[in-house]
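Heads up, one of the protein chains got dropped from this complex, but the rest are sitting where they should.
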Amino acid sequence: MEFVMNIILSSVRMATPLIFLALAELYSQRAGLVHIGLEGLASIGSLVGFLVSLITGSPMLGVLAGAAVGILVNMIFAYATVTLCAEQIVYGMAINIFAPALAAFIYRVYFGAGSELVQVGLMNTLSSSLGITSDNFLVRLLLDQTPMVYLAYGLVIFTVIYFNRTKSGLNYKAVGEYPKAAATLGINVIGVKYAACVICGALAGIGGAYLTTCYANTYVDGNVAGRGFIALAAVIFGRWSGAGVLLACLFFGFCDALQIRLQVGSFGVPYQFFQMIPYIATVVVLAGIGMKKAGPKSSGKPYLKEER
Amino acid sequence: MDELLRMEHVSKRFGDFYANRDINLSVRKGEVHTLLGENGAGKSTLMNVLIGLYQPTEGKIFLNGKEVRIDSPAQAVKLGIGMVHQHFMLVEAMTVFENIILGDRNTKGIFIDKEARKKEILDLAERYGLDVELDRPITEIAVGAQQRVEILKTLYRGAELLILDEPTAALTDIEVEGLFQIIHKLTEEGKSVIFISHKMREVLQISDRITILRTGEVITTLDRSETDGQELANLMIGRELAPSHYGKVEEPGDPVIQMRSVDYHKESKHAGLSGVSLTVGRGEIVGIAGVDGNGQSQLAQVVTGVLTPDGGEVDMKGSKVAQFTPNGFILENVSHIPEDRNKMGLIGNMSVKDNIVLKATDSPEFSSAKGYFLKKKAIRDYALKMQEKYDIRCTSVEQETRNLSGGNQQKVILARELEGSPDLLVAVHPTRGLDIGATRFVHDTMIEARDKGCGVLLISADFDEILEVSDRIVVMFEGQIMGVFSGKNPPIEEISLAMAGK
Amino acid sequence: MKNSGKLVSFLVPIISILLAFVIGCIIMAVLGANPFVALESLWIGAFGSLRNVGTTLARSTPLIFTSLCACFAYRCGVFNLGGEGQFLMGSIVCCYIATQSGIEGLPAILLCLVGGAVAGGLWSLISGLLKVYRGQNEMIITIMLNYVATLFMGVVYTDWLRDGSVPQTQAVPEATQLSRLFGLRVTSAFVIALAVGLLVYYFLFYTSKGFQLRAVGLNMTAAEFNGFAVKKYILMSFIVSGAIAGLGGSAELLGTQFRLINGFGNGYGFDGVAMALIGQLHPLATIVVAIFFAALRVGSTTMQAATGVPTSVSDIIQALVIVFTVAGLAMVKLPGFKAFLGRLTERRKEAA
Partner (left out) sequence: ACGGSGTDTSGTDTSSGETGEDSGDSSYRVAMICDSSISDGGWGMSCYNAMVDAAAERGWATEVSDSIAQSAYYDTIISYCDLGYDLIYAPGNQYTDAVLQAAEEFPDVAFALLNGGEDTPAKAVNGNVTSLLPNAQQVGWIAGALAGLMTKSGTVAFIGAMELDTTLGKYNGFKEAAAYVGQQEGKTVSTLDVVYSGDFSAADKGIEFAKAMIDQGADVFFGDASAVDSGARQAIDEANAASGSVSIYDIAQPSDLLGQNECIIGSQVTDNASLVGLCMEAVEDGSFGGEVIYGTLQNGALSAGALSDLVPADVQEKYQGYLDQMVDGSFMQ
């Protein structure tokens, strides 16, 4: 029981950054933009979040800065893929090469060589802000979380409502499905795509900043560690819906948590096999559910205004 | 009558090509104004300029006498201009209802008030006699219904000027009649309609005035009352076009293909076949008439090996088909003009040359050493020959086919499919969207193939086309065959009833 | 017009490279390093001596393999992002054969290369089968399988084939190593890479099967309607592209690294994709691009050593080259830009 509860807590912890990243991807793809550069956006978000929270002493500002830099970098992607109609996959890849290099560079320039390990204060959890300490599982699950966790779940709920209940959400989806049709109905396709890039950049930046303001108190190059790609899988796995994406992220969080616990319980199996669990689980589950519903129709295709 | 719209000296240039040059057009309140012109004459382009999808290179637009700038479709909607596009602008992943309210600016609030909107839409639909099922996904409704959704969509936005770009290309006669009634209702209310079609009969029936475009320029505008079809056609193509008359074959040769009680996804009315038995003999054209979306696509795909039937038998030239693969049928000398030339027929990003030899690169004529060495010169020479023979208008045989007009794209397919005398030709909507000249060319080519002994299975939503060239007419409804009629003096009434399932 | 199009697609990468370097120089100047010294050492590091040229070519070898892998797959419309996993699987099998089979010398080399190619092809086939028969998105699957392959390689070098105190495998016996060319770092692996590039080029553009494969890549539905065995081509493109990457893994192991170790082949898969796309999916252009990037990498090591400019500056330059080239190539395809070009040439004609 203890074991199960610990795994649940740990899954929630591990799922949170994934939720931000997967939502970033969801908003991007819903507007017809496949973005495989989340890894890069998150890495620069992570660094800037770290630096700002270090300088200002406020993790909240760090998160905001992470969002801002995410948007900024993603505007490169937006300009290239929306305005210039460059291939989205390649551009995502370019972001994945560019942004981490930039992050590493900024870190090096800021701290110089051979600096001490720099640690920052993390964001307080609700329970510690309220002064509650308890070993109760539910208290830990529901209260012992940073505001960012509530934000993540709030965003999921918002997303579900937005895409299913609002006019604006419907228009947004239309852009991803059939931009030309959307344009003929007076929807500003280019505008929506740019907005999508802003949202995507912000969420991916937040996802990255979460890692250094709420999770680990240090920054290391490569700390995003493939989460951007897992988030991409989570969107497909979650069938492009807010709720589905949430479940997918929790599933990946669970696989990761399980992997760690199994390793600690060690069975003399090379540890790499445990580390494979989340990846193999993705492949197996995706293969199992098959592909009944594909994503937004125009995903990955450029929208040229005056083309048929 | 008051003038609603005036376009003055409008030009639209793509690169250094003028799609529209110095166009003057005036549309009155309450009239049906038809644009007539060959493929590529610039009709759609002009309309796209009018609704703000394209920006004109030069020229002015006046609405109710006031100059307006239309720089986006949103602006056009605001000004009361609505358009039903040549290629449907429907989001397939959404329902009819969602498609209609997309981009809606008339109502306030963030959330969608489903009940209120649905009521509004249904009221509107009733007023114009448009029959729609709001909660069905677009993918599940037939083409005619999609057309109605498109019209409803524009009406819902409150259009004073409705542009219909080739709305009848995919409709049956009955559906066309329904559409015309709607148009009449609209004009009675004082709304104006710009109508585009290649079908002369329709143009003569519905128009008040007709403007003729040729190579991007206005030739003239005529009153319906002072002209006739022959004059219009001649003006349009710029030369005399003799009326056509094809002889009918009554005694076909040996069967090329025989289908016996073929089933495919029987339970699906719109996309299935149920107990279809059909024979096509050598030297005859069998025309399949029917409302689009009654299993015609599936029929075509079964007899070209794309789909494998669930039940029944198919005999090819007397022997039973064991395996259904496109390649198997190609080896049996079956040719196919697929229904969607861009999606199924052509590799748009490949050149005219490559598309012409697409199926034949393995043959010793175009490659040696079992395909391991392409004979590039032989391919090019052959393509040049075909370009000449089929009158394919392109800048060179190296031009990518996606940049050709529909008619020329169709000619590329004809050159590929009809060269080398096939035993069976399956032609699906072969003239959809083509102008009179191109249509004539396609018909002539099919008749020629027939006369050389090829069996032709023609599937078309254009009833006139079926009547004109078919030697035998088969009517399909909901995946079943409703009747077989002779192509010589066909009983039109009876066939129409059969098409409606009666 | 046709020729000016070709010229443009050649000019864009050049201009992009220049732009990227200008920005890189500004960054270096801001850091207080002399950009000209830095660039000079970059050049010297990459091409300054015969030995450095050899090193550059050696570094380009694995990149050529993975970019050809991407090139081949994309031509068939398959977004294989799994070059890295396939590369690693190839090298793992190669390592097993080289160190465990007891065979040495040329027979072992041949066996290793074939084994690596087969392993890469089979690994890639998993993604192919999932795409064709389960409708899965190959990008996700191949990325996931990259992680699996990397971890699997970890098992191999930390456990199964471990040699000594560090997690690394035994070294390939000397007799099984690929021979160096002219005593330089570059080995016959480079020659193999060039040969594969030529083969891919020939196959794609001079054979009927290659023609059909490209047709499948451009329009699957039309290809199917025209009687091509689409599924077969897709599976084949997975297998062949995987085999190319796997062969690259073997060649890298036998030619340069000799043992599997943490970080082996890291990032080559994605690099390959970027290079293939910058080379506009032309196998021969792709090779040139790969050599260019290798030069940048080798040179940047010298640059860092000589001027103390962090290597991340060179990473940024590399990324900017990709960022600018891809955007530039997209831009020149825009109708607006074409019209602009058209007007330019018109004016020149008028002037003449």
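Each chain carries a letter (A, B and C) given by its place in the written order, and its residues are counted from 1.
In this section, contacts are C-beta pairs under 8 Å (C-beta built on N, C-alpha and C of every residue); 3 or more make two chains touch, one makes a residue touch a chain.
Quick caveat, the model's predicted, so the values are computed rather than measured.
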| item | value |
| --- | --- |
| Displayed partners of the chain not shown (whole complex) | A, C |
| Full-complex contact with the absent chain, from A:V109, A:I190 or A:L247 | A:V109 |
| Given C:S16, C:S41 or C:T325, the one touching the chain that is not displayed | C:S41 |
| Positions on chain A where the hidden chain makes contact | 2-3, 6, 10, 13-14, 104, 107-119, 128, 133, 211, 215-218, 220-223, 225, 256-257, 260-261, 263-264, 266, 271-272, 275 |
| Residue ranges of chain C at the interface with the undisplayed chain | 31-34, 37, 40-41, 44-45, 48-49, 55, 59, 62, 151, 154, 158-159, 164-168, 171, 256-259, 261-264, 266-267, 297-298, 301-302, 304-312 |
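Keep in mind that, in the parts below, only the chains that are shown with their structure count from here on.
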| item | value |
| --- | --- |
| Chain B, residues touching no fewer than two other chains | 14 |
| For chain A, residues that touch 2 or more chains besides their own | 306 |
| Residues on chain C engaged by chain B in the complex (per definition of touch) | 2, 206-209, 211-212, 214-215, 218-219, 221-229, 335, 338-339, 342-343, 346 |
| Residue numbers on chain C that touch chain A, as the complex places them | 27, 31, 79, 81, 130, 134-137, 139-141, 143-145, 147-148, 151-152, 154-155, 158-159, 270, 273-274, 277, 310, 312-313, 315-316, 318-320, 322-323, 326-327, 329-331, 333-335 |
| Residue numbers on chain B that touch chain C, as the complex places them | 13-16, 304, 306, 325-327, 329-330, 336, 338, 343-350, 354, 358-359, 361-362, 366-367, 371-374, 398 |
